[in-house]
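Every protein chain but one is kept in place in this view of the complex.
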Amino acid sequence: MRTQPIMAALFAASVIGFGLAGAVKADSDITVLAGTCYNCHGTEGRSPGSIPSIAGQPYAVLLAQLQAFKAGEARNATVMSRLATGYTDEELEALARYFSEQ
Amino acid sequence: MITRRKILKSLGATALAVPALSMPLVARAQGAAGRVVVVGGGFGGATAAKYIKRRNPDIAVTLVEANSRFYTCPFSNLYLGGLRDFESIGHSYDELTGDYGVELVTGWAQDVDGDAHTLTLASGDVLEYDKLVLSPGIDIRWGAIEGYDEAAAELVPHAWKAGPQTRLLREQLEAMEDGGTFILSAPDNPFRCPPGPYERVSLIANYFKTNKPNSKIIILDAKDNFSKQGLFQAGWEALYGDMIEWVSLSNDGRVVRVDAEAREVETEFGVIHKADVLNVVPPQKAGAIADAAGVTNEGGWAPVDPVTFESRLVPDIHVIGDASVAAPMPKSGFSANAQGKVAAAAIVAAFAGEEPSEPSWANTCYSLIGPEYGISVANVYKVVDGEVVVADGGGVSPADADAEFRRREAVYAEGWYDAIANDTWGTVA
Partner (left out) sequence: MTETNTNHTFNGISRRAFLAMTGGALALASFPALALSDAWRRVDEINAVVGDADPIAQGVNIELPLVTENGANVPLKVGIGRPMAEGEHVTAIHIYAPRNPFPEIATFRFVDGFDVPEIETRIRLNESQTVFVVAELNSGAVLMGERDVRVTVSGCLTQADTYAADSLFETRVRVAESVANGTPLEVLTLINHPQETGLREDAQGNPVPKRLIERLEARYNGEVAFVAEFNRSISSNPYLRFFITPEESGALDLVWTEDTGASAQFNADITVG
């Protein structure tokens, strides 16, 4: 909903949506992708505060949760339903795998 | 990922993992896998220093920072609103120096010679680098608003760098009589922390509500819209009634002159507003060292390659955080931390002779409208055709969320602060 230029509403004739989510590059480093998650979930997914830890959770659980966020079907979601939509399914799988192995 | 302690124990000074010996700069580095100097120990710089060491402890990392303790702008609004003590937003460099072997130099970075790869400190000391990371945050554009200079800021704080300015504003708010008027002048984009001015008035309103309930708050804005505007305005009405008045650019909100002695401001079309406590959040630019290094553009910010955050103007200098041009990523502590990690990965890859990995960042900006009323904006960012773009999805908290949702976001705001402070400085809340 915020991915369109702010002018979209003014010039509805030329609405542009970014269809950006490309495939993960083969040489892409999962720790670069995952690093941004640390900011809320703690370094390597070990949370020091009120946001849930994700390190060491089963892969299937993490993936199912991420997919539910992306589909808008997760209960009690706040920011994650907005963030998960920014990742491809492959990226979500890679993130679930990474944090399950921490 | 190997844990840092394991790496430090197993490698020690033996440099088992020196990669890419073919690089001439590595050879110059006297046994280390490379020398990195980081300027600025905030969200960006401290993170970059830490994550370079996490990825390759054999790279020599020196952090140059003027202060021995870092106070964050995020959550300084809670201090201003009386919800936190000042030390709770302060962070030390103990983890960086103790656990990661980062060398801390307490001093002021004065000049950079990009050709010679040297950084000169105000003390006269010269540091050599293979890669330089500048994370200097913002500087104030003194004089951009007539009458608002460094002397004026001692009377009328900006409090846009956490520290003595923040304490001064808090003292003034505490000393203000009930029934007084607090005025905040907000700048045009781009500036540090887009939702910051609006969270600030929210938490000051919360303080007034219980302590000085007859007081009034006016925001004079150089913009016609602002971050999370609809959510803020609905929250203000719900929690504070008509205490907060927002005057937009088109309603003559832009302040063009400040009289610090009289605590008065004049707007573009000539209206004088008198405050009891006046807070001018002035126009900003990249921290001075970025100018000295020649990495800033005419707008005063540093354009960078978003894949590595290396300057587009001077090679081997990476600029991260508020000082860089990373729009549409906001100038936030969250962004600076995320960029610090991407720059760290790119620098480590470069020393190893490898291509940088494709970056991706998220940013979540929480704002508190009241102690139990949180809102957020969250987006994922990617690089397409050499520019940062917003990925699909993202956005702000729902307008129709219930009180429980707002309460949960307030709890998560605290959780975010605990997590990022731990990730950046190792601070344990």
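Order as written gives the chain letters A and B; numbering starts at 1 within each chain.
Everything that follows uses one rule, which is that a residue touches a chain if its C-beta (ideal position, glycine included) is under 8 Å from a C-beta of that chain, and two chains touch if they have at least 3 such contacts.
Given the structure is predicted, the values throughout are model-derived calculations rather than measurements.
Peer 1: So one chain is hidden, and I want to know which residue out of B:Pro187, B:Pro330, B:Pro359 or B:Gly415 touches that hidden chain in the complete assembly.
Peer 2: Within the whole complex, the residue contacting the unshown chain is B:Pro330.
Peer 1: Which residue, B:Glu146, B:Asp178 or B:Asp224, contacts the hidden chain when the whole complex is considered?
Peer 2: Selected residue, touching the omitted chain: B:Asp224.
Peer 1: Residues of chain B in contact with the chain that isn't shown?
Peer 2: 188-190, 194-195, 223-231, 248-252, 268-270, 297-300, 325, 327-330, 332, 363, 365, 377-379, 381, 387-390, 394, 396
FYI, only the chains that are shown with their structure count from here on.
Peer 1: Return the distance between the CA-based centres of chain A and chain B, expressed in whole Å.
Peer 2: One centre to the other, that is 23 Å.
Peer 1: Within their complex, state which residues of chain A touch chain B.
Peer 2: 1-3, 17-22, 24-25, 27-29, 31-33, 35-44, 47-51, 70, 76, 78-79, 82-87, 91, 102
Peer 1: Spell out the part of chain B that touches chain A in their complex, as residue ranges.
Peer 2: 1, 51, 55, 334, 337-338, 341-342, 345, 355, 357-362, 364, 376-382, 384, 389-397, 405, 408-409, 411-412, 414-420, 422-423, 428-429
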